[in-house]
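This part shows chain A:
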Amino acid sequence: MVISPIHYIFVPLVAAFAIPLLSKLNKELPRIIPGIVLFYNIIISFVLMQEVNEVGYISEVIAGWRAPIGINLIITPFSGFLVSLISVLGFLIWLYGFRFKKVIDDGELRSYNILQMMMITGAIGIIITGDIFNLFVFLEIVAITAVSLTSFYRGRDGAEAGFKYLLIGGFASAMILLAILILYTQVGTLNMAEIAERMHTVPTGIKSTILILFIVGFGIEAELFPLNGWAPDAYSQAPGPTSTAFAGIVVKAGVYGLIRIIFTLFDIEGAYDFLIIAGLITMIIAEAAALKQTNLKRMLAYSSIGQMGLALIAFGIGTKEAVFAAMFLLLNHAIIKSLLFMTGSILMYNSKEKTISSLHGIAKRLPFISILFAIGAFAIVGLPPFSGFWSKLYILSAAADKEMIFLIVTILAVSVIEIIYYFRVVSKLYFAEGTTNVEVYKPKINAKISMLILGIAIFVIGFYPDLVTGYLHNAADILLDKASYIQYVLNTDSTIQ
Partner candidate 1 sequence: MQEQFNEIFIKYHEIITIGVYGTAIALMLIGLYAILMKKNLVKIVIGLTILDAGIHLLFVGIGYIQNGTAPIFSPGYENSADRMVDPVPQALVLTAIIIGFAVTAVALSLVIRLYKHHNTAKIDQIKHLKW
Partner candidate 2 sequence: MIFIILLIVMAVLLLAAAIYSIVNRDLLFAVMGTGIVSVILSLFFYLLQAPDVALTEAAMGIALTTIIFIITIRNTTRDENEIIDKEEEMKMKTDKES
């Protein structure tokens, strides 16, 4: 049984269907199975990345029918890189959340583990599928799991955040369905490669309608400005590991979906500067909102929306250099933001209203966690020795190549805002004298390990960026040249045997 992209999907499915049965055998199994599955994901990513490096693309056909007739899974260098990143992060999040839950009985334990594992599988599915309706189905899997996890805690606001997310998600999936419908009437096929090939036959009026509907649909998942009302609430109400998965994994799948639609399917010139404008507005408003947040998780949520805005700007610039910088930013953001959410949830664990003020002087009692939080804060802001610095630098240089002075000014201004609100938290952590009676949640060894790994990764990429940049440059070139993607998927029915 040769390892192929479909393993990402059917192994978690077997586990998800089996967990209700296996939990009858032994109470602990629902906790352990997701770990095994997510570790197997890392193995698949390792094997597939080798192949993608040599061959450039991996296309796998489902049910034996060639690409446009049946559904095909496709791994390009960029999607392969993103999926490996998600697999590693998924495993670390599982390791972090192993014993994290408050008192939980077996019913909730089973549901939590199935939903968390399937959310990651859904995100991976969005990235590797080559068929537009299949993309919609995986998007729905992510939507339903994310809503159920947001409203997991018994508290009052969980259900409200979940309902808001589901309502906007329902509207978004209706818009995507409408876009697929109109696209099908014009093109007559559902396979992304064939759509890209036939896109030139579509009259421009209808083409822009389809593009707008897709942008609205995916904008909600990628948290563009007017459509991300749900994100801060969902992040702050979800359990620790889930909000980490939101920031590290689900948003990446949303951004990838948006980028794929704009880069591979459409060739409208206007789409690129739309991305820049949307990214700008999202970044500015999200960072401004983050400034006045008192709840730590909401602040981190706004900061990650701002970072995604920055990534969209970089993709919008559209040159090879800019796309490479955007990919590098996605990598850094995933690692750093996951570390911040992990450490943040532990620091916040016992405080009732989860405000930043309840962080006073905790550093003395949780030194290890506070150091990691500080590292994360410095890295995301872009201070030199850390990985965040390189990605911001490359974006600025890409903007400079295209003489977009206005962009450079705003990005720097926003970085200043970031510095303000992150350092405000770090200073409270270390220098303010805290109330000593707040009992603090001592994380177990597995949580410490996963956070340590992320911390080390920040340093390693910070000092040796060219470990990753070589691969990303090649991935950026392949993402931009559409012709080879279409030619590969449609003409070769190369299935892995």
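One rule holds in what follows: a residue touches a chain if its C-beta (ideal position, glycine included) is under 8 Å from a C-beta of that chain, and two chains touch if they have at least 3 such contacts; residues count from 1.
Candidates were picked such that all candidates are chains of the complex that A comes from, given by their letters.
Fair warning: this is a prediction, and the values are worked out from it, not measured in the lab.
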From 1 or 2, the one in contact with chain A within this complex: 1
Sites on chain A touched by candidate 1 in the complex: 133, 137, 140, 143-144, 147-148, 151, 156-157, 159-164, 166-167, 169-171, 173-174, 177-178, 180-181, 184-185, 190, 229, 232-233, 236-237, 289
